[in-house]
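The complex appears here without one of its protein chains, the remainder shown in place.
Each chain carries a letter (A, B and C) given by its place in the written order, and its residues are counted from 1.
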Amino acid sequence: MIAVLKQGTTDTQIENLSAWLKSQGLDVHLSKGKTHTVIGLVGDTAKIDAELLESLDIVDSVKRISEPFKSANRKFHPDDSVIKVGNTSVGGLDFAIMAGPCSVESEEQVMEIAKAVKAAGATMLRGGAFKPRTSPYDFQGLKADGIELLLKAKKETGLPIVTEIMNANHLPLFEEVDVIQVGARNMQNFELLKELGKTQKPILLKRGLANTLKELLMSAEYIMAGGNENVILCERGIRTFETYTRNTLDLSAIPMLKELTHLPIIADPSHATGMARLVKPMAVAAAAAGAHGLMIEVHNDPAHALCDGAQSLTPEAFADVTRAVSRVIDAVKETN
Amino acid sequence: MIAVLKQGTTDTQIENLSAWLKSQGLDVHLSKGKTHTVIGLVGDTAKIDAELLESLDIVDSVKRISEPFKSANRKFHPDDSVIKVGNTSVGGLDFAIMAGPCSVESEEQVMEIAKAVKAAGATMLRGGAFKPRTSPYDFQGLKADGIELLLKAKKETGLPIVTEIMNANHLPLFEEVDVIQVGARNMQNFELLKELGKTQKPILLKRGLANTLKELLMSAEYIMAGGNENVILCERGIRTFETYTRNTLDLSAIPMLKELTHLPIIADPSHATGMARLVKPMAVAAAAAGAHGLMIEVHNDPAHALCDGAQSLTPEAFADVTRAVSRVIDAVKETN
Amino acid sequence: MIAVLKQGTTDTQIENLSAWLKSQGLDVHLSKGKTHTVIGLVGDTAKIDAELLESLDIVDSVKRISEPFKSANRKFHPDDSVIKVGNTSVGGLDFAIMAGPCSVESEEQVMEIAKAVKAAGATMLRGGAFKPRTSPYDFQGLKADGIELLLKAKKETGLPIVTEIMNANHLPLFEEVDVIQVGARNMQNFELLKELGKTQKPILLKRGLANTLKELLMSAEYIMAGGNENVILCERGIRTFETYTRNTLDLSAIPMLKELTHLPIIADPSHATGMARLVKPMAVAAAAAGAHGLMIEVHNDPAHALCDGAQSLTPEAFADVTRAVSRVIDAVKETN
Partner (left out) sequence: MIAVLKQGTTDTQIENLSAWLKSQGLDVHLSKGKTHTVIGLVGDTAKIDAELLESLDIVDSVKRISEPFKSANRKFHPDDSVIKVGNTSVGGLDFAIMAGPCSVESEEQVMEIAKAVKAAGATMLRGGAFKPRTSPYDFQGLKADGIELLLKAKKETGLPIVTEIMNANHLPLFEEVDVIQVGARNMQNFELLKELGKTQKPILLKRGLANTLKELLMSAEYIMAGGNENVILCERGIRTFETYTRNTLDLSAIPMLKELTHLPIIADPSHATGMARLVKPMAVAAAAAGAHGLMIEVHNDPAHALCDGAQSLTPEAFADVTRAVSRVIDAVKETN
């Protein structure tokens, strides 16, 4: 970590700051230039609050050389993490496909979709029981009943299930859930992250709408710092000025995250684009970019289901996507 | 609400959709153009999920004519809401000044600052006890002890206190707190908002870093839908590409929100700019733009307090700001 | 086009507006609701200035149903445009690979790179002669001499050349250039676009840093409205809050643009990511997403060329990328 001091900083001020930094267990290297003094800090700088340091009157700016995340950092954990999920896993050379309905609506619906996505190659069943909605007047999900239905489908198909949590007090309901999802709007709900850090459940952490990769990794760090290293990252589209697509799927996040962290990274082309007809091209693109998996929305009966999303695929369209993804993964593997 | 249907939609599809919309209690008006059919919906459209409607295969796009927020909407509540807070209030013609330290650190610190800001014209004391931090390794606040210290300062000075909540389970600790703050990162923590909606405490709701005014009002709506109409909105800077300032204080949000809602709106120039020397110009600008109040960070002893922020004013500088704000408010009043 | 009128608009005002709209050659359909009147416009609404209409005191908001771009619109031109460039072409089933140095530096450099990229499968040679730079003190390119060197390389290798124009007055220098590039910062330099519309040269139009796809297509429309239909669109990364990558390559723009327009769309992973090691994953991802081609930076001798970018590949790394891209294109074709 490097701190550039402001012009006019006195020697006494520099000595006081150095003394304090040393008291934090860091080695301090001073380098006085013509106009500015630069302080180099060596040691466990992840514990130094850069914003705090930068806010000092005598400090012009602060630059981290090493990353503020440790548990998630690939430098200290060079091998890919592979997260065990029931009889399957996410990370490394495995390719996970989590598919299912946006919202769990009925037993019939979940069962039918679960069987269809399993037949088409899905490795997990996803479905929303607790739904975060911008408006308090919109449908908020079947809640506990929704989880019950997912567990029935799990029993029937053997597929591990993924579903979203919005409140740590609901954790008892998630005991048999295989992967607990943290939605984009809760990515910086630090209290929730801390509670999830106390469990050993695999956590699927979605990137916030306007958050950076560093912030995503710091949120993973919240979970890992509590003792739970089973974190799966998910790129699900960020907010940009573009309006034709609902969000912008940031696929360069995938190779970038693979460099920064050992945690697995999957992509959600359904939420990112908001349009069923863009799911296939973005799913194969994500696979080509090196994603460890995909999360895809599938519905069963578009003709009758008024609420089925423009972003949901039919089981047939989903099977077409899994075939294409599989081919592209093979093609990429041959050239690595 | 208007829904534009896609080219090629069949009459049967249109009839089915119309029937469903009517079953939701809405009047449906069809208007067939050369290429597109447009459906006009009249009635309580706030209960219709626009995103859901737009996601239907036959729907091209949906446009709301009336706003999706009701309780917060000025159309249904033309007069300014004035929120009572202890012996003072926020909204209408009152001008609230909430001042105090970023973090509560010690009894001595809080007491000294509380007295100083009261002397300089503050109407409330603010201070952080629970601190949301991007990194799990950064200081997270004194928590319950911090609230205790704020309550001591309240007892001593008579100033009502404002402090942030991060977890609804902590509500019992906030019983004597006058205004409960919801931070920017929790603006869409809907579970927290619902719990706060069950109390009658004044809630200070901060706008999220990349959220629109409509989303801010929908979050206020979550609190109000639960029965708590005591919501104070706070513009605290949004994320933009600018890096000289920490965030960008969106002052046009103030007159815009005053048009859209009856709820009071205050501004936080300290967090928005991240720089003490920008607080004064932005505080007077916010007052000139019509804000109902300000939230300003003040520290006591910059020479010794290593953690005091570049964004915190000394008590003297704060007194200078309140004088300037007072003059500008008078000047604006004379010309309205 | 639909215009929603404000509450309280008088019948006389509505009649005046209707009369004016009819005088513009449009059919006008009125639909009076309980609170709002909605005007539907049928005809050549691309010629109506939506912003102007929306700015009228009595108009609440305006919504286009048909797109404001015509020449670029796939609805009126269902087949893919294939742009002839020398002995090759861009669009349809062809896959274009434009490769070469960021800046043309010397004859030796251009010749060596040109031969290397041709051997590795490039279909065109790219190189900067006029360089737009944020700072007036940064290197601005070899200008006319740079174009001369590119033409020599074209003569030697037979590769058509692509290079950027910054000023319509330089057009005479571009007479033998095969594709003229318009950079991101000039995407809305309408005077330049108009001049390029008077030529018949293929134009490579790069998306601006914070521009929407609609704005990109409207800029293409500027060129096409002048009579030049040879426009190639290029996604080169947009500005987001992410800082690990230089920009964010918006790959969903590719299938989205292919739906909206018949013009070919290529991607530039070098500028978008700013990092050589991200070029391969993003190049294959762009190909998988359906791009009609790629623009990739290649340098010759990293050990000696101090100015070679972190975003430039060696010829060997480039050959590895073209191999992988070719495999992925084949895999995707098999599954379409």
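The criterion applied here is as follows: contacts are C-beta pairs under 8 Å (C-beta built on N, C-alpha and C of every residue); 3 or more make two chains touch, one makes a residue touch a chain.
What you are looking at is a predicted structure, and each value in this text was computed from that prediction instead of being measured.
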For this session: Pick out which of B:260, B:296 or B:313 touches the chain that's been left out of the picture.
Result: B:260
Exercise. Pick from B:84, B:155, B:198 or B:327: which residue touches the chain that isn't shown?
Worked result: B:327
For this session: Just the residue numbers, please: which parts of chain B touch the chain that's not shown?
Result: 210-214, 238, 240-245, 248-256, 259-260, 272-273, 277-278, 281-282, 284-290, 320, 323-324, 327-328, 330-332, 334-336
Problem set entry | Touch residues of chain C, complete complex, unshown partner | 20, 46-47, 49, 51-52, 54-57, 68, 132-139, 166-169, 185-186, 188-191, 194, 209-210, 215, 218, 221-222, 225, 239, 274, 302, 306-312
Problem set entry | Touch residues of chain A, complete complex, unshown partner | 2, 4, 29, 31, 33-36, 38, 40, 42, 60-61, 63, 65-66, 210, 239, 241
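Just so it is clear, only the chains that are shown with their structure count from here on.
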Problem set entry | Intercentroid distance (Cα basis), chain C paired with chain B, Å | 40
For this session: Take the average of all CA coordinates in chain A, do the same for chain B, and state the distance between these two points in whole angstrom.
Result: 27
Seminar exercise, completed: Per the C-alpha means, the centres of chain A and chain C lie apart by a whole-Å value of 31
Exercise. On chain B, where are the residues touching two or more other chains?
Worked result: 210, 239
